[in-house]
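Note that one protein chain of the assembly has been removed; the remaining protein chains are unaltered in position.
Chain IDs A and B follow the sequence of writing; residue 1 opens each chain.
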Amino acid sequence: MANFDFLSISPDLVLIAFAVLFLLMGSFSRTPGVHNYNMLSISAFSLAILFNLLLFGSKRFGFYDMMLYDELAGIFRFIFYGIGIIVSLMSDPYIEGKIKHKGEYYALIILSIVGMSFIATSYDLIMLVLGVEAMSLSVYILAGMFKHDEASAEASIKYFLLGAFSTAIMLLGIAFVYGTVGTTNYSLIVQNYNKYLHGGIQTGIFLFGVAAILAGVLFKIAAVPFHMWTPDVYEGAPTSVTAFMISGVKAASFFMLIRVFLIALKVAVFNFVDIMVFISIITMTLGNIAALTQRNIKRMLAYSSIAHAGYMLIGFVALNKTGLAAIVFYLIAYALMNLGAFAVLVLLEEKGKDLEHVSGCGFLYPFLGLMMTIFMFSMVGLPPTGGFMGKFYVFKGALEAGYLWLVIIAVLNSAVSAYFYLRVLVYMFFEKPIDAGGALRTSSATVTTALVLTSVGILFLGIFPQFFFEITTKYMTYLP
Amino acid sequence: MFDFIVLIPLFPAFGAFLNGIYGVFRSNWADKPSHTIGIASIGLAFGLMLLLVYKMVSVPIVLLALVPALGAFLAFIFGYRWSDKLVSIIGVGSIGISFILSVLAFWKLIHLEPEARFIEVVFYKWMISGDLSLDIAFLLDPLSAVMILVVTGVGFLIHVYSVGYMHNDPSYPRFFAYLNLFVFFMLILVMANNFPMMFIGWEGVGLCSYLLIGFWFEDDYNAYAGNKAFIVNRIGDFGFLLGMFLIFVTFGSLNYKDVFETASRVLSYNGFTVTAITLLLFVGATGKSSQIPLYVWLPDAMAGPTPVSALIHAATMVTAGVYMVARCNALYTLAPISMAVVATIGALTAIFAASMGFAQRDIKRILAYSTISQLGYMFLGVGVAAFSAGIFHLVTHAFFKALLFLSAGSVIHAMGGEQDVMKMGGLKGHIKKTFIVSLVGTLAIAGAPGLSGFFSKDEILWQAYSSPYGSVFLWAIGVITAGMTAFYMFRWLFLIFFGEERMDHETKHHIHESPNVMLVPLYILAFLSIVGGYIGIPESLGGKNHFHHFLEPVTRYAYKIEGPHYSHALEYALMIVSVAVAFAGFAIAYICYVKNPSIPVKFAESYRNIYRWVYNKYFVDELYEFLFVKGTLNTCFGLKAFDEKGIDGAVNGTGKSLYWSSILTSKLQTGYIYHYVWGIVLGLLILLF
Partner (left out) sequence: MISQMNFFLLTGLLIFGIGALGLLIRRNLIICFMSIELMLNGVNLIFVTFSHYLQSAVGVLYVLFIMALAAAEVAIGLAIILLIYRLKGTVDMDSLNTMKG
């Protein structure tokens, strides 16, 4: 059993090596400011993708069965590393001059993604906790990375305190699960549950533990009523970090939900379906309604991310292959469109953060206007974008599971959401610019690359949805 | 397996999109990035095309539709910067390539066994959900092969003609962009293998027609004519759409093959469903092919440039309805009531429109009514289950009507823009070449023996008499119309080319023959108008009727009724009657407009009322205006009042309540960490219970 399968974590080892290198460069280099950390970090992620590509398709247990690398974990590793590349691309012009030692920033991004990758390959709750903490601790720091910005510090402490609180709750839940089934290994949990637990007080305690774990996961997902931190943190954190949180952390959290609740705790998942339906409804409704009156674009997108989490939870409550595969598809589209929208905001932020400040920018900077149009259309869910196909597949899964009314509510929600997404475009294209529009750093080649990558990705997902959906359906082997 | 070829239209489309955005936002839209993107995408598309030609045998039929689109794209992108010469090379060349490819497709097709002449190329499967699959797939069978040959062939000639006709127009590139786009949509229409795609083409050609009628939109009347065409067509499309839904509900599929193969099993003969489907589809056809009661837009459509009238409003687009009925023969033959409706509407339109052509003064409007009348003939043909005869007439009509319109264009060109035939006359001596081709066209449409119109028209008339769906009345109407056709067409010819010269001195001084680039297409069309009929010489005249046999596989799913057999002698007799009637028409026209030009004036004076009715097209436009436009407006005003009070109140109420709930939820977000912790605790409690 002592299968130290270092090959299966080789992409993460590469990343850790790079992160350590970045930190050392800060200490030992005489000119820490001149290094091209973003290019280094992109090459790190590229290497990791390459290693993962070599691994992909195999199924390996490792480290005393604490890890399981399977195809879906491989897909999620691709997603995380891809997010890493795009975040690295869009960060540099934004943090320039605001963060003294940029190596730390990229090292933290990399370490956070290593944490996500650990979540993806976890096969024991302890690995899950370690992955979550590695991810979260890095993000706590990243959120407060702008040391002279009060909002950044406030976001950081809010995220930290609430995150630590939810981690504590999650650990309590794990303690109870451990206490009732005597193990935290995913497959053993199921075995022991079937062997030892037959109703009674013990099962009650087990379910209590599962509920606490679910609370921890839902906190990371930002489902209502665990969402309260989301708008403040997303608004206050540096924009590039927000983009990272909104795409990467959310993707990791959803995969945590799928992996833990459909492998380890699948014995208990049906006890929570009804409550999850309820949570998904209030999540999307509250997210959309609260976003209606927001003036700050980042805060609006934060609420929108809550609403999107609600849509994705529909795929989870459907609990069938289509719905679950749709979550993965949706996550890819969601990550792309949010990264793209935030990449636009990264460039426009020097004008200001509110809707008024982007007035007329669509005509002043046609490329950014076009990109924002694509991303906003995708967020509303208009064809031919990935956002549309994501919603389509999620709803299809829900319909197959018989949740017609849930789909109707979700569609109504989408209709409401069109108002605030398209309002951004209205401001960008139909309002007079508030100033003459001084020179903007629109020429940043890296951000442009990120924009092109994300927009092409979204259109690709919208026009050739079958390609990805077939892959995700094929590998979605976690079924209750 | 060939999914990747979807990239061919995708790249130009994406490039066009980007360029369009750039073009709108930046006055100097020839900026470097857009230029590069455009060139790159075009290069990529061309590369892929070459690859496909190399890889795939049946690929030409896919390319057919895409080459004109590429031309449209090219003309649109570079139109305002490149020289006109390049624009015309691209515009004409793309159609030319299309034509060559369609000849190739046709060539390959006739080398197959007749049973195997049904080739489907699935281009891209978009989304499969439940029963509905939206494929972009093309179908090549004898019917669509004939149609693509006509569309690209006649289209090519008209494009060549346009080079001469439209030169010096400030919007020259826009013209070619639209014209190419039209050919693209027309090809989609005739090559589709399912109803939704046909509908895309159907709508697309309507759009292009609208754009081109209002091409000179600076003039209000042109814009009005464009709107009229668009709106009237929408009414018809509504019927088409309903018919399509009904087909989907009944068959669970919209693929031609699925629908037609199972039609005789799923639907009962003369059943309600099939009658409803076919009638609804026919409503669409009346709009597109301008039949009673939706014919009113076509005469106004003559506001567009003459090549547009020739291509869209005579040769191709307006025949889409006929094509559709022929395509759906498996459905129509199951519904004898619909067949009767189609044939009757066709016959009535034929005679009605012909009579309206008597008193028109505009050189193109006369031809427009003639087009409506000839379309009526085609519907009469398909309405009596003589599908191949209808399509045959469609083909020959495309030749001679395009010829006539282009000749009219040549005349207008010579007259410096004058369109009133009363201000022409005696042009025979000035523009001899145009006169000769016009004469050929007129003889062909009048049904002079030996020319193309004779064979196709006679086949329709014979079928109208002998087919099990036909009757002697339909035949009689057809024959009378043939006489009227001969009359008004020769009236047209005589008024323009014979008699005294009624134009003013200035114009007369400037009369000049058109350049060769306009004349050569006319010669080719004239040649086709003469020999076009020989592909379908009926057996009674010693021919083989190749055309009929070629199209036979198309009607394999049609419901067959055995009709009575008639002898060849009867056929000869009817033929002689129709020729005699046509000759009579010619003779009357000759007497009235060449021998003794005072007769029509006297007639108009003595029967003033009749003349007024005919001249004003029986006041149908005014009637429609009164009944529908005014009625609609009044209803709209009523609805608007209701809307303002009722609906808006409800909508605003919803909006307001959403707004207030949004404010409320925002209030919950206090910003204090401990309140957020309460949120988590609350959530945990929810999960626990």
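Keep this in mind: a contact is a pair of C-beta atoms (placed from the backbone, for glycine too) under 8 Å apart; a residue touches a chain by one contact, two chains touch by 3 or more.
Every value quoted in this text rests on a predicted model; they were computed, and no experiment measured them.
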item	value
Which displayed chains the unshown chain touches	A, B
Residue touching the undisplayed chain, where the options are A:Gly144, A:Pro225 or A:Gly315	A:Gly144
Of A:Leu68, A:Val129 or A:Met379, the residue in touch with the unshown chain	A:Val129
Option touching the unshown chain, where B:Ser144, B:Gln463, B:Ser529 or B:Gln669 are the choices	B:Gln669
Full-complex contact with the absent chain, from A:Glu71, A:Glu104, A:Glu235 or A:Glu349	A:Glu235
Omitted-chain contact residue, chosen from A:Leu13, A:Leu47, A:Ile99 or A:Ala175	A:Ala175
Absent-chain interface as seen on chain B, which is shown	666-667, 669-674, 677-678, 681
Contacts of chain A with the absent chain, listed as residue ranges	126, 129-130, 133, 137, 140-141, 144, 147-148, 150-151, 153-158, 160-161, 164-165, 167-168, 171-172, 174-176, 178-179, 182-184, 231-232, 235-236, 294, 299
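Keep in mind that, in the parts below, only the chains that are shown with their structure count from here on.
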item	value
Mean-CA-position distance for chain B and chain A (Å)	52
Chain A - residues contacting chain B, complex	157-158, 161-162, 165-166, 169, 208, 211-212, 214-215, 218-219, 223-229, 231-232, 272, 275, 278-279, 286, 289-294, 363, 366, 369-370, 392, 396, 416, 459, 463, 465-466
In the complex, chain B residues that touch chain A	10, 14, 18, 21-22, 25-26, 125, 127, 129, 658-659, 661-663, 665-666, 669, 671, 673, 675-677, 679-680, 682-684, 686-688
